[in-house]
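Report on one structure; see the data block that follows.
Just one protein chain is left out here, and the rest sit where they should.
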Amino acid sequence: MVITDELVTYLEALGRIRLPEESRAKAQSDLQEILQYIDTLSELDTEGIEPMSHALPLTNVMREDEVQPSIPTEDVLRNAPAQKDNYFLVPRSFE
Amino acid sequence: MNLETMTALELGAAIKNGEISAVEAAKFSLGQIDKYDKKFSCFVTVQDDVLQRAEEVQKKISSGEYTSPLAGVPMGIKDNMCQKGIQTSCGSRMLSNFKPTYSATAVEEIMKAGAVPLGKLNMDEFAMGSTSETSFFGATKNPWNVACVPGGSSGGSAAAVAAGECFYALGSDTGGSIRQPASFCGVTGIKPTYGSVSRFGLVAYASSLDQIGPIAHNAADCTAVLAEIMKQDKKDNTSVATKGADLAAVLNADVKGTKIGIPTDFFGEGLDKEVAAAIEAAAKQLESMGATVEKFDMPIVKYAIPAYYIIASAEASSNLSRYDGIKYGYRADDFEDLLDLYTKSRSEGFGMEVKRRIMLGCFVLSSGYYDAYYRKALQAKALIKEAFDKAFEKYDLILGPVAPTTALKIGENLSDPLKMYLGDIYTVMMNLAGLPAASVPCGFDSKGMPVGMHLIGNYFDETKILGAAHAYQQVTDWHKRKPTELVNM
Partner (left out) sequence: MAKTTSWEIVMGLEVHVELATKTKIFCSCTTEFGGAPNTHCCPICTGMPGVLPSLNKAVVEYATKAGLALNCEITRYNKFDRKNYFYPDLPKAYQISQLYLPICRNGGIEIEAENGGKKVIGIHEIHMEEDAGKLVHDPWTDSTMVDYNRCGVPLIEIVSEPDFRSANEVIRYLEKLKAILQFIGVSDCKMQEGSLRADINLSVRPVGSEKFGTRTEMKNMNSFKAIARAINGESKRQIEVLEDGGEVKQETRRWDDNKDASFAMRSKEDAQDYKYFPEPDLIPIEISDETIEQTRNSLPELPEAKRQRYVSELGLSEYDASQLTTSKYLVALFEQNLEAGYPAKELANWIMGEVMRLLSDSGREPEDMTFDYSYLGLLIGMVQKNEITRNTAKKVFKAVFEEGCDPVRYVEEHNLKTVTDTGAVKAAIQEVVAANQKSVDEYKSGKEKALQYLIGQSMRALRGKADPQTVTAILKEILG
């Protein structure tokens, strides 16, 4: 797998981040090196092995449908960088 | 009474007996922080209500409400665990102004035991790293040599305990983040079985691997902390009921008849000779105490790091998406539109290592690559668990090195991420398999830097691991040695 400049740009877009211009080339080669190493995993024979998300075989942990008080609105918004009339405020998101 | 050489349990007993008050203990620790923290930078935040809390705790100890052997003992909390009203930054600019309105369950549990938290401990940004250099608040230094890293990501926790700035600390371990810094700083730390300590309120790095655990001066202290925090929590659906950690059993444990396996694959290329020698010596020591030690093969080891970095980065890329400059955390000053707000806030709020893992995570999850990477890694995870299950049919414990080297020089690995990742070779497997594992001081290299041995147990065998560690610590004094930097001050 080759990490091209386009792929770096695509991954930046997916992650909503932008690398500083001066570290792009280094980031690209680092990612290339890491991925090359990670690709050794393809040697491992995993034929017929069920992928395992959870190491412990738990199932059915659920809670009862009982209402608990919500938290005060001022706490909901306490750390908000921008707010208005008890709403979070963001740049226009409508078409 | 020499507080500088006391363990958490010894201090707890002294407080209980009225030989010293919780307030005096807190004053001592604040004094230690004053004295040493400029040098080591362990704490990101020192709480301003420490003495009030100590007073309140002392009252409740006197009234008999707090009965834990740790009540009144000053401690520290890694800065990725939420504590109501206290800045919880995760070592990141992104959360440098974040004060949660809720506390992590583990923090609540330790508070219920009468803990006196001193403040929040430094870490690699969002727990991504093994040097504690990637923190927005600057690098923590190793108390054994300030030119060296303390390890990471719980570097602040391990260094603070080593430097005597607190008696024990809570850390978190996603791929070795408790054990490796414990090894580098000459202290004892354990990552318990996945699910045995609630993750609620622990700021997520990789949800399926993250686990909270203690770092302390010795195995007995670790057991006492675990006994308080190993509780099933309704707020964490992945948490499980366990038999907990049994302090009495640990204190009385011996290793006679304990079957210990050593994976030969842990001793391959890349392992420092002096570290290998220290581990071999520890194995001999355990043997002389009545354990049987045997080598066995575990060829899956070489696939652990690829599988780990795929799973951890994938989950991290998703877990860190919530930092968008809208609800909390860093928001860029000027932006043109919504997309610009996201991109600028995240680019300015996250450091390089976090960005790298987000990109790697996005890659392995992106359409067309999921099966080759993420799914494959989950299969490797299944095979790793299978390999351990098989090993534990034969052995009670598995022994090996925690890290291939002792603490590296500051800056040595920062520019070579792959080299840093490879340093996690011995620790990530236990996170993938969800197994408990401890780092126990077992020697020093020729430069005077500590070496830790890795004791790995089967699911829920924390007491067995810590019992063996305690027995070992009864006949060795590696864990009692004080860092050279302190002696020189």
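Order as written gives the chain letters A and B; numbering starts at 1 within each chain.
Keep this in mind: a residue touches a chain if its C-beta (ideal position, glycine included) is under 8 Å from a C-beta of that chain, and two chains touch if they have at least 3 such contacts.
If you're wondering where the values come from, they're calculated on a predicted model, not measured in any experiment.
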Option touching the unshown chain, where A:E21, A:E43 or A:E64 are the choices: A:E64
Given B:Q32, B:S68, B:S157 or B:S208, the one touching the chain that is not displayed: B:S208
Subunit A residues touching the chain left out here are 10, 13-14, 16, 53-54, 58-68, 70-71, 73, 76-77, 84-95
Which subunit B residues would touch the chain omitted from the figure, given the whole complex? 80-82, 88, 90, 95, 98, 100-102, 104, 199-204, 206-208, 234-238, 314-315, 317-318, 321-322, 324, 326-328, 338-339, 342, 362, 365-367, 370, 374, 378
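The definition used in the following text is that only the chains that are shown with their structure count from here on.
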Can you check how far apart subunit A and subunit B are, centre to centre, with Cα atoms defining each centre and the answer in Å? 23
If we count contacts the way the header does, which residues on subunit B are in touch with subunit A in the complex? 97-99, 101, 193-195, 208, 234, 237-238, 240, 300, 302-303, 305-307, 309-310, 317, 321, 324-331, 335-344, 346-347, 350, 352, 355-356, 358-363, 366, 372-373, 375-383, 385, 417-418, 421, 432-435, 459
Counting only contacts in the complex, subunit A reaches subunit B at residues 7-8, 11-12, 14-20, 23, 27, 30-31, 33-35, 37-42, 44, 46, 49-56, 58, 61-63, 71, 75, 78-82, 88, 90-93
